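The complex appears here minus one protein chain, its other protein chains still in place.
For subunit A:
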Amino acid sequence: MNFRSRCPHDLAGGAILAGLGVFVVLQSLSYPLGQVTRMGPGYFPLLAGLLLVLLGGLVFLFTNEEPEEETPLKPRVFATVFGSILAWGVLLEPFGLVPATVALVVIAAFAHPQPHLRRVVITAVILPLMGWGLFIKGLGLPVDAISW
């Protein structure tokens, strides 16, 4: 088999899927399997896991799809988008909706190639206000606006 001319995405993807399948198979063997007429909780996951091993293997061996266009992997975009969501989730319960949202806006702003200060400040004022008015006051979301 010649792997050099193959798309690395599909090789990696197929291998990950097959590995996931192996994991599912092993995990489902720890549940009671039962019989065909009375399936236990492990029976269906076992079948699905085996199918995933097979399909992942086939993707690894045969699929060769070129990516449609080269997507540049900008580390800053990844870090800021995921960082902003992470910050919101971590800050929400200890500090409240307003600080969490301000943190989200400030971190996410740096995902843009040229952050625009005035627009970021406006967004950082409007979104927490909307969150407070619409979700806490309007829909009764059980979180504090600000707490410490």
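The rule we apply is simple: contacts are C-beta pairs under 8 Å (C-beta built on N, C-alpha and C of every residue); 3 or more make two chains touch, one makes a residue touch a chain; residues count from 1.
As a convention for this text, contacts and distances are computed from a predicted model.
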Consult the UniProt record of the chain that does not appear here and report its protein name from "ABC transporter permease", "Allophanate hydrolase", "Anti-sigma regulatory factor" or "Transmembrane protein". "Transmembrane protein"
For subunit A, residues in touch with the removed chain: 2, 4-5, 9-10, 12-14, 17, 20-21, 24, 27-28, 31-32, 35-41, 43-45, 48-49, 51-52, 55-56, 58-59, 62-63, 65, 67-68, 71-74, 77-78, 81-82, 84-86, 88-89, 92-93, 97, 101, 104-105, 108-109, 111-116, 119-120, 122-123, 127, 131, 135, 139, 141-142
